[in-house]
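First the structure, which I've put down as structure tokens, then a few questions once you've had a look.
Removed from the display is one protein chain of the complex; every other protein chain stays in position.
So, subunit A:
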């Protein structure tokens, strides 16, 4: 119970009052040198975008799943012809385009938040975000390209 009987005393040779062990610093702690406000509204718009795109996505994604997987014979009907038929209509082109953009930006912003919350070192944080942005831009551009340049006579 007393300090003498605990194994911590085995380490007395290593540390004493003049040579204390290093304390474990809290990650990225705030100091007087912490940069002051940047005066941008980026985080505000990001926060709002998540709420608004979330509401729209509930309709778009659930509608998409319903049409693709449940109605009219379900998943077995999906084929090249089905997709070609849908994308002949500007309505479904717009639906898919909006869904692609909102879902990708919504997901990317969510992951950006997760990286900001959990990556401790500035370098890790930076490179994870760069990877995320590259992947997002690539997917969004590729998807947009396919929706607009889709050729039903490709076969």
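We adopt the following convention: a contact is a pair of C-beta atoms (placed from the backbone, for glycine too) under 8 Å apart; a residue touches a chain by one contact, two chains touch by 3 or more; residues count from 1.
Everything below uses one rule, namely that contacts and distances are computed from a predicted model.
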From the list "Fumarate reductase iron-sulfur subunit", "PadR family transcriptional regulator", "Multitransmembrane protein" or "NAD(P)/FAD-dependent oxidoreductase", give the UniProt name belonging to the chain omitted from this structure. "Fumarate reductase iron-sulfur subunit"
One chain is left out of this view; which of A:38, A:76, A:123 or A:149 touches it in the full complex? A:38
Which residue among A:27, A:73 or A:90 touches the omitted chain? A:27
What residues on subunit A make contact with the chain left out of this view? 1-3, 6-9, 11-12, 14-17, 20-32, 34, 36-44, 46-48, 116-118, 120
